[in-house]
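Below you'll find the structure I mean.
Take a look at chain A:
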Amino acid sequence: MKDMNEGWVTADGRKIGGVLMELRNITLKFGGVTAIKDISFDIRDGEIRAIIGPNGAGKSSMLNVISGFYVPTEGSVWFKGYQRGPMKPYQVARLGIARTFQNIALFDGMSVLDNIMTGRLTLMKSGLFSQAFWWGGASREEEAHREKVEKIIDFLEIQNIRKTPVGRLPYGLKKRVELARALAAEPKILLLDEPMAGMNVEEKEDMCRFILDLNDEFGTTIVLIEHDMGVVMDLSDRVVVMDYGKKIGDGPPEEVRNNQAVIDAYLGVAHD
Partner candidate 1 sequence: MFYREAGDFKTSYREDNQTFPIRFDRMGFYATLAVAFGVIPLVIDDYWANAVFVPFLIYAIAAIGLNILVGYAGQVSLGTGGFMAVGAYAVYKLMTAFPDVPVFIHVLLAGGVTAAVGVLFGLPSLRIKGFYLAVATLAAQFFLVWLFNKVPWFYNYSASGQITAPDRSMFGVFVTGAQTSATAKYMFCLILLTLVALVARNLTRGTIGRKWMAIRDMDIAAEIIGVNPLTTKITAFAVSSFFIGIAGALFFSVYLGAAEVGEAFGINKSFLILFMVIIGGLGSIFGSFAGAAFLVLLPVFLKNVLVGGLGWPTDLAAHIELMIVGGLIIVFLIAEPHGLAQLWRVAKEKLRLWPFPH
Partner candidate 2 sequence: DLVVPNLSYRTGPFAAGGIPYADGFNDYFTLLNERDGGIGGEKVVVPECETAYNTEKGVECYESTKGMGALAYNPLSTGITYQLIPKMAADGITLYTPGYGRTSAANGKVFEWVFNYPANYWDGASVAVKYLLDQSGGSLDGKKITLLYHNSAYGKEPIRTLEELAKKHGFKLTALPIDSPGQEQKSQWLQVRRDKPDYVLFWGWGVMNQVAIQEAANIKFPMDHFIGIWWSGSENDVKPAGAGANGYKALTMHGVGTEYPIYADMKKYVYDPGKASGPAEAEGSVIYSRGMYAAVVIAEAIRKAQELAGHANVNAAEVRNGFEALEITDARMAELGLPNFGQPFAATCADHGGPGGAMIQQWDAAAGKWTLVTGFIAPDKEVLDPLIAADSEAYAKEAGLTERCK
């Protein structure tokens, strides 16, 4: 692909690389409902890409297409310059694409620690027998990964709930644990579906901080769906706007904010 190597440097000095993923002419239909109509956009290495749009516009569906859970009716997904063939979601995950979910999808019966450890499943290798007898390999591997996970736990400040079953946690902490699980996979691209819904300002600030640090420190590419315009405007490098399954805007935040179509369809009034 042509501009794989191009990119730019942002105002605050982060380097945005070439195109990491490209969605070409994606259409997604469910029986009579067309959730996505012929949408194309790209995601660049190291950027924070926001997707916004009114409820039911097809944003979550778009993430599902990226993570392989929905197979688009038409169109193709390109990753690192190659067209992605038909893939099961778990295969996509192994390419380094991790995500969080709009309606929290944690494993309720497991502790916070175990939930986060599941994020590392794709990286763990020891075999059935070694695990059955907890021989060298398995137990060493377990400890090594545990260390990485503990770092993430520290990073997200959830040390004190490590062993709590997630079912008992309040909503906001669950969101954080979900983020931790996605981070544990050390993903190339991180897809976040409304990570800050149901949080108050202070918590949102924390969350933003985590996202920014992540992007800074590890260069993780982030795709973000969010309804809080403040967050979107402040965080993202580029924004895709969807409405009724169609793309009605794509560009830097300021540009999108002043786009009349976007104001009509989504913002209602120009937002700060």
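Methods note: contacts are C-beta pairs under 8 Å (C-beta built on N, C-alpha and C of every residue); 3 or more make two chains touch, one makes a residue touch a chain; residues count from 1.
Inclusion criterion for the candidates: all candidates are chains of the complex that A comes from, given by their letters.
Please read all numbers here as calculations on a predicted model, not as lab measurements.
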Of the listed candidates 1 or 2, the one touching chain A in this complex: 1
Residue numbers on chain A that touch candidate 1, as the complex places them: 67-69, 88-90, 92-94, 98-99, 101, 105-110, 114, 117-119, 121-122, 124, 126, 128, 131-134, 138-139, 141-143, 146-147, 150, 181-182, 185
